[in-house]
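Here it is, the structure, as C-alpha cells.
With one protein chain withheld, the remaining protein chains of the complex are depicted in position.
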Amino acid sequence: MTVKEIADILEANIISNPKERDIDIKSACSTDMMSAVLYYHTPNSLLITSLNQPQVIRTAEIAGIKTIVFVLNKKPDQHIVEHAENKNISLLITPLCMYSASGRLYQAGLPGCSQKF
Amino acid sequence: MKLDDVVKEISLDLKTCNSCLNNQVTGAYVSDLLSDVMANSKDGNIWITLQMHMNIVAVAGLNNLAGIVVVGGRQPDQEILKKAETEKVAIMTTPLTTFEIAGRLYQMLN
Partner (left out) sequence: MTLNLNDTVEGSFQLIGGNFVNAGEASTQLKVKLLELGVKEEIVRRVTIATFEAEMNVIIYAAAGSVHYYIKPDHIRIKIEDMGPGIEDIKLAMQEGYSTAPDWVREMGWGAGMGLPNMKKNSNKFNIDTVVGEGTTIEMVINFG
C-alpha cells in the first residue's frame, strides 16, 4: 500500500515528506508505547499512534519506520515535523481514532507488523 | 453484541470475570495512554491495549468498559488478575497485535 492510498483510506493529510509518497507499506503497528515500536521493528511498516511527542520520531528512526500516522487530528509541533523531514519520515494526520484507523486499514488488507525475533 | 460473542469470534482468552461475558459491547477503544482512555472511551467499549499494570483495572471500572484486551501475548500478573476479578473487570489476552485485534473487532462491530 502506498502512502497516498493510506492517506485516502484514512482521510488523512500528508504533512511531511511528500516525495516518499510511493513507498510500499507492507504492515502496520498501532501503539502509543515506544518500546513496542522498537519490539516490532519491521521495515516498510506504518506506525499508527496518538503520542504527539518528539520521541516518536526518534524511536521511529531507530526502528527503521518511515511512515507515521497521528490519529485524532493530533498535530505535531513544527520542530517535530522538521525532525521528521530531516530523517525522511513521512507524517500523516487523520481525524479518525486509532480504532477506526486500524480497522479501515485492516479491512483494506494491510497486515499487522507481528514480525518478532 | 455481548462480550461472549466477541471472545468466541476472535478467540480471546478470558482471564477474569466469567459473568462479564454478558456485558453489552458498544464499540472499541484503542489506546495505551490511560489519560486518553479515561477522557475518551465510552461506556461498554472494549479497550485494546498492551498496558497491563494495576491502573488498567481502575480505568476499566471507572469508565464502565466491557472489558480489556491485553495484546501481544502479554500476560498480566496474578495480582492484577485478582484485582480485576474482585472489581468485576474482564481481562482477555491474545497473541495478536493491537492493529490485528482492532481490525477484527472493527469488522465484527461495523
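Points to keep in mind about this one:
We call the chains A and B, going by the order they appear; numbering starts again at 1 in every chain.
One rule holds in what follows: a residue touches a chain if its C-beta (ideal position, glycine included) is under 8 Å from a C-beta of that chain, and two chains touch if they have at least 3 such contacts.
This one's a predicted model, so the numbers in the text were calculated from it and none came from an experiment.
Check B:27, B:76 or B:103 against the missing chain and you find that the one touching it is B:76. Of the candidate positions A:7, A:34 or A:113, contact with the unshown chain belongs to A:34. Of the listed residues B:1, B:14, B:33 or B:109, the one in contact with the hidden chain in the full complex is B:33. Looking at A:25, A:56 or A:93, the residue that reaches the missing chain in the full complex is A:56. Looking at chain A, the residues touching the absent chain are 32-36, 38-39, 41, 51, 53-56, 58-59, 61-64, 117. Panel shows chain B; residues 32-35, 50-53, 55, 74-77 of it touch the chain omitted from the view.
Basically, only the chains that are shown with their structure count from here on.
Distance between chain centres (mean CA atoms), chain A to chain B: 24 Å.
The touching residues of chain B, counted against chain A in their complex, run 27-33, 36, 40, 48, 50-51, 72, 96-100, 102-107, 110.
Across the interface of their complex, chain B is touched by residues 28-33, 36, 39-40, 48, 50-51, 97-100, 102-107, 112-114 of chain A.
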